[in-house]
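With one protein chain held back, the other chains of the complex are shown just where they sit.
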Amino acid sequence: MDKNNESRFERGTRALSDIDGEGGRKVVDSLADIAPDFARYIIEFPFGDIYSRPGLDLRSREIATIAALTALGNAAPQLKVHIQAGLNVGLSRDEIVETIMQMAVYAGFPAALNGLFAAREVFQEKHSLAA
Amino acid sequence: MDKNNESRFERGTRALSDIDGEGGRKVVDSLADIAPDFARYIIEFPFGDIYSRPGLDLRSREIATIAALTALGNAAPQLKVHIQAGLNVGLSRDEIVETIMQMAVYAGFPAALNGLFAAREVFQEKHSLAA
Amino acid sequence: MDKNNESRFERGTRALSDIDGEGGRKVVDSLADIAPDFARYIIEFPFGDIYSRPGLDLRSREIATIAALTALGNAAPQLKVHIQAGLNVGLSRDEIVETIMQMAVYAGFPAALNGLFAAREVFQEKHSLAA
Amino acid sequence: MDKNNESRFERGTRALSDIDGEGGRKVVDSLADIAPDFARYIIEFPFGDIYSRPGLDLRSREIATIAALTALGNAAPQLKVHIQAGLNVGLSRDEIVETIMQMAVYAGFPAALNGLFAAREVFQEKHSLAA
Amino acid sequence: MDKNNESRFERGTRALSDIDGEGGRKVVDSLADIAPDFARYIIEFPFGDIYSRPGLDLRSREIATIAALTALGNAAPQLKVHIQAGLNVGLSRDEIVETIMQMAVYAGFPAALNGLFAAREVFQEKHSLAA
Partner (left out) sequence: MDKNNESRFERGTRALSDIDGEGGRKVVDSLADIAPDFARYIIEFPFGDIYSRPGLDLRSREIATIAALTALGNAAPQLKVHIQAGLNVGLSRDEIVETIMQMAVYAGFPAALNGLFAAREVFQEKHSLAA
């Protein structure tokens, strides 16, 4: 990788670690054996390009991501990573729960229910780790 | 409708008008001949119950809705209503564009593209009305 | 086509005409230039195999189809064909509207709204034809 | 909650218990710690407002819900609750299987297959309980 | 079943076994108790009609199926069967991984990630079987 890719990669690595913390690193590591280039793309595009942009704060970006993943309803592991990410960037549990509940209006009650159950798992893990 | 339904209905009517303005009223009116009760439900549940809750500000709620409708990609008219609603509650055009662009990561580039084209239509209508 | 395909084909043609009437024939004809075999498959599998099965009456089958197409929200032309089909097999306008409204619970309010607008178009066409 | 909310709540509680039985109560209870208000909304809107409406019988309403959840394919737990609900309101196993099989036409064979596997689980649980 | 249905059924059985091997047979067998007719439809329509058509080679057909199931993101078991099917008809692991990675562009990074994890499971099972 030449200098500029390093800089996108470095910027993305920093953003991934600031936002997703452990969860993000685990996803990237889990790709090492099957698709290492895809791990690099995740760091460079979503985190190096998108999340690093000015113009929308990280709290708003995580609200958008939690809303979208709850509504799509087919990416439970990634939703849990971003519920944790929401807490990491300063969203309260209430703000996350409100965001997920609102999805009942746009994607139906089952999508919102499954999002709330994902949130409970994340909150409980966090609690037991804190204990 | 007895007193309490009136109060949910009144609260929802106020929220619908504060948030969606003209767009919301048009949607409700458009249901008068086919499903008037559904028009009432839209006022009572999404707006009287959900958007009226404390715990998440309206700017964040519209970011969540714009993100979800962009990601789902099958509700263009409602996305346009909520892009306008986002402007109504104080989101900047940049914040709306950033929210939609971010959906390329979670729902693919076509969903984000179609969201950006919806935003352009809303921004242009607003501009021409202002002119 | 040998005898048995004719029999599936004939059974499907009868079912298609009983259920979808004009709308079904138009869809099949519209495939003649691009994918004639697909027109045959539509007649043979959905109509010759599935809709011709005993065990669920046609009214219930059209309720299932109207519900699914409203919830999926990405097949407006087919939803309109099946709203007409619902009327053809004896569903009342109210039963169709109730089915679509219920989808707000499972697929969100925008999906239900767009389904209701499709129903209004079909009901109005029917009305103007009747006039 | 004042009188009318109680009445929506009471009507919804009765409908939830008539339709979903144990399954519904479990879902509502499971929300107590994370989003108690959402448990109330589930009782009030889907069950107090929608399922309590005249104009479509409960057997037809469950066919619509089983069809939609099978087609959407991203809410397996809720599909299982409503397959049980279908049995509770008088649908036969055959009618439920026919409804799910038909979804192969509108949402593809994998969605129908996963719906059939959900039905088998529900039928087997019921059988073993009955044994 | 008369002669021609046998021939669709036989052609489909051959195609199912050539393409999906064990995985396909298991799916069909798993339907014996709940929906035996659906097992027959899977053999007759997807395999007897579609996969048996000239005009697109099996490698291309499996690329199309792996792409679609990755993008839809709600049919993990069927995606795994078709990743194995891709290997059976001569796709390399790299070609399968490239197909899945590309879906990040059209269905988002979570859909591609979950597709890659499904591929890893299939490749590892194959490896351990080979060991």
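Descriptive notes on the structure:
Every chain is named by a letter (A, B, C, D and E) in the order it is written, and numbering of its residues begins at 1.
Following the convention adopted for this analysis, contacts are C-beta pairs under 8 Å (C-beta built on N, C-alpha and C of every residue); 3 or more make two chains touch, one makes a residue touch a chain.
Note that the coordinates shown come from a computational prediction; the quantities given were computed from them, not determined experimentally.
For the chain that does not appear, the touching partners among the shown chains are A, B, C, D, E. Across B:13, B:60 or B:74, the residue that sits in touch with the chain not pictured is B:74. From the options E:8, E:40 or E:61, the residue with contact to the unseen chain in the full assembly is E:61. Hidden from this view is one chain, which touches chain A at 2-5, 37, 41, 45, 49, 53.
Where chain E meets the missing chain, the touching residues are 45-46, 50-51, 53, 55-56, 59-61, 63-72, 75, 78, 94-95, 97-99, 101-107.
One chain of the complex is left out; on chain D, the residues touching it are 71, 103-111.
As a working rule, only the chains that are shown with their structure count from here on.
Interface comparison, B-C versus A-C: the higher number of contacting C-beta pairs is recorded for B-C. Over half of the residue numbers found at the chain C and chain D interface occur in both copies, marking it as a same-residue contact.
Located most centrally within the structure is D, per distance between chain CA means and the overall CA mean. Note: Cα superposition of chain D onto chain E, rotation of 120 degrees, nearest 5. Look at the CA centroids: the one farthest from the centroid of chain C belongs to A. Spacing of chain C relative to chain E, judged by their CA centroids, is 28 angstrom. Per-chain Cα centroids separate chain B from chain E by 40 Å.
In chain D, the positions touching at least two other chains are 37, 41, 45-46, 53, 69, 72-75, 78, 97, 101, 104. Under the stated contact rule, the graph of chain-to-chain touches is complete, every pair of chains being in contact.
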